[in-house]
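Can you keep this structure in mind? I'll have questions shortly.
A single protein chain has been omitted from the complex, and every remaining protein chain is retained in its original position.
For clarity, chains are labelled A, B and C in written order, and residue numbers in each chain start from 1.
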Amino acid sequence: MNELRALLRETLLNLRGRNSSILATLLMVSLSFVVFDTFLVITWNIREILRSEQENVGIEMFLTDSLDERSARALADVVSGMDGVRSVYFVSSAEAEALFRAEMPERSDLLDLLGDGYGLPASLQVSLQPGWESEERISTLAGTLSRLEGVGDVVWGEDYLPGLNRVVGALQKLDIFAGAVLVLSISLMVANTMRLSVSRRSLTVEILGICGASDWFLRAPFLLEGILTGFTGSAGGLLLTAVASALMQAGVGHDFLPGRWVSGVLLLGAVTGFIGSWIGLRSAIPRPRRQERKT
Amino acid sequence: MNELRALLRETLLNLRGRNSSILATLLMVSLSFVVFDTFLVITWNIREILRSEQENVGIEMFLTDSLDERSARALADVVSGMDGVRSVYFVSSAEAEALFRAEMPERSDLLDLLGDGYGLPASLQVSLQPGWESEERISTLAGTLSRLEGVGDVVWGEDYLPGLNRVVGALQKLDIFAGAVLVLSISLMVANTMRLSVSRRSLTVEILGICGASDWFLRAPFLLEGILTGFTGSAGGLLLTAVASALMQAGVGHDFLPGRWVSGVLLLGAVTGFIGSWIGLRSAIPRPRRQERKT
Amino acid sequence: MSDALVKFTGVARSYSDWPAVEGIDFEVRSGEFVVLSGPSGAGKTTILRLVWMGDLPTAGRVEVCGCSSDRLRPGDVAGTRRRIGIVFQDFRLLPDRTVFDNVALPLIVSGSSPAQVRKRVFSLLAEMELSHRRASFPHELSGGEQQRVAVARALVAHPEIVLADEPTGNLDPESSRLVVDLLLGIVRGGTAVMMATHDPRQVPPESARFLFLERGRLVNPAEWPEAR
Partner (left out) sequence: MSDALVKFTGVARSYSDWPAVEGIDFEVRSGEFVVLSGPSGAGKTTILRLVWMGDLPTAGRVEVCGCSSDRLRPGDVAGTRRRIGIVFQDFRLLPDRTVFDNVALPLIVSGSSPAQVRKRVFSLLAEMELSHRRASFPHELSGGEQQRVAVARALVAHPEIVLADEPTGNLDPESSRLVVDLLLGIVRGGTAVMMATHDPRQVPPESARFLFLERGRLVNPAEWPEAR
């Protein structure tokens, strides 16, 4: 009990009177985390956009005029039972025309030129199950579909899907790379900040050791300080980022981080603070040696 | 001469034997700059993309069938003389059909349905001078153009231009904001790192002062060290970023920073290092006072 | 194991092959006052440092409070130091703590209750004539006052052995007598004291055992030029 109280007191004494340097350290850690958090927010939002983009990937089956609506719907049922197909939506000739006008108003004069006699072809819009966006699987499926009775052209974005997939892949690689760089640099920054501030107080560690403090008593206040610094710093960083995110919301609509990521960032802060003071203490705690000390 | 040599020697002595802490500081500064440089690279590339995107903004004037090619070209000359118009390009009916087939191959069956008799309308593609992308100016110009003889529909991307402009504006705001945050945090980080490492050596400063060192002699080695640290750190950061950029090139094509920006970053490094050691020295240099010192 | 608190057996401590002390054999028992004397650089501080395990011997064996330099287990060093009180030649006070906090360190480190700490520290500060300075920081004290604080810190936790390295080096004759009397008092209470000094005349010869060092070796008092 007394030991625990003494430890907490040591921790407080370590902090006392160093307000400006504590603030500086916290600011530093917070700002590091602002950078990291901003990166996470951007990553999260890009992911969301890409996910919805990939969900839109699908196959468009144009039907021949010979197929009436009834057989078309029967065909839709057949297709929707196939592997990799999530849902099938029937677009009649009339709906196709309405869609075309809505999507491309500047080309709608084309339809006027066609007159009432000619309609756009009806189609089945096939959406895919997750994981079926790969070029290979789609084109196989499209081949199968095109061999079905009453099916004309089968279109599946062969001109933009490879590009999209390449961009998604590159972004994921970039993201992992940048994330690794950031986690590493945040950890190093927090660790070095702690290291510098521990080594400023190596005299305290030395004298406490001389007075018979156990290893644990020497380390605990600094480790506790490191954890607190890392945690508070990452919390401060999250707060700053949240405020900036809210201010930005009007200009660029986006989501803030989900709760799980926020907890992860707080944990990362505490862990890096802990590691930092641990590394700092390694050089600050003197041990008796048989060889002379190098200073 | 002797003084200068002594100063350089002091600077070297300050550095000697602190290899690990110097490396730590340099790493910290470099990593801060990697983050900053990455931000700059992204900013630079987004800017380039937006610039070329805005250059594509233009007006499409569909011509009535009554206008033959000759009068169409005459009309183009008139339009190209108008305020805000950079160039005018005539697209004949045949070219329009070719373009349509190229742009939207999955809809090219539409043209087949139309048959040979019906052609797509000819048009004038009007590109604008820089600064004329604003909604207001474009719509005024479009109004004027639509009132010309032989002109049918006038289309100018009224459905996507306001969105693009909003995105560009938001990105610019975000960019300035993020840039400011980053410059501030980089400066604070470098300054704090220097501050911590100067305050570790306040004893050296005190003893040199006691031996009669002038203020200048006390400060110079630390300021020099700060400038060197900041400069080397930012150079290291640029190097790391350039390597990462080259590795990324295959996945996401982009440009590295232009030379002017690179020099700016190096300067920023030196300046923040200088400011950091200056701030650090402020608290480390003792002065005689009439009031007792607070430690 | 003998009942000696401190036992040196053939101890040497070299720095880069140059021996600071060599061939040292001696014992200290409870209630003994041992005065280590010798010229500057003879090895007095080195021997004390070996006792409090600030250093390990390069040859021979040091045993302190039942703990041997041959086989140190984790925690041994801290445990031994809690049974030792040390006054350093250069004081080693914590610059950012008050006199009270500095003196209280050994008690706090070993987990005494705040009430115990207060009682013991106040009474010791009074004895050392430092009560009025208890809220001062070390840099606000004169050299002699700092030295008295260092002595108080060494005595506060009722140690079994007190090591004192020139505890009177910065004191005027009157304060020196105060410190020596204090040490003699605790010796009478059964505590062992090892005091390094270049001026053995401060200690009454009848109440102490004198060890003379020269160039890192213990010499016969008869060979010691300034021995009384």
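Basically, contacts are C-beta pairs under 8 Å (C-beta built on N, C-alpha and C of every residue); 3 or more make two chains touch, one makes a residue touch a chain.
Keep in mind that what you see is a predicted model, and the values were worked out from it rather than measured.
The chain that is not drawn here is touched, among residues C:Ser68, C:Gln89 or C:Ser131, by C:Gln89. Shown as candidates are B:Leu208, B:Leu239 or B:Val271; the residue that touches the absent chain is B:Leu208.
Set against the missing chain, the residues C:Thr80, C:Asn102 or C:Asn170 yield one that touches it, C:Asn170. By the touch definition given at the top, chain C reaches the unshown chain through residues 15, 38-42, 44-45, 89-91, 140-145, 147-148, 165-166, 169-175, 198-199, 226.
Counting over the whole complex, chain B has residues 2-3, 5-6, 9-10, 13, 16-17, 203-204, 206-215, 217, 288-290, 292 touching the chain that is not drawn.
The rule is short, and it goes like this: only the chains that are shown with their structure count from here on.
On a Cα centroid basis, the chain most remote from chain B in this structure is C.
Separation between the centroids of chain A and chain C, computed from CA atoms only, is 61 Å.
Look at where the CA atoms of chain A average out and do the same for chain B: the two points lie 23 Å apart.
For the pair chain B and chain C, the distance between mean C-alpha positions equals 66 Å. Residues of chain A in contact with at least two other chains: 17. Of all residues in chain C, those touching 2 or more other chains are 95-96, listed in ascending order.
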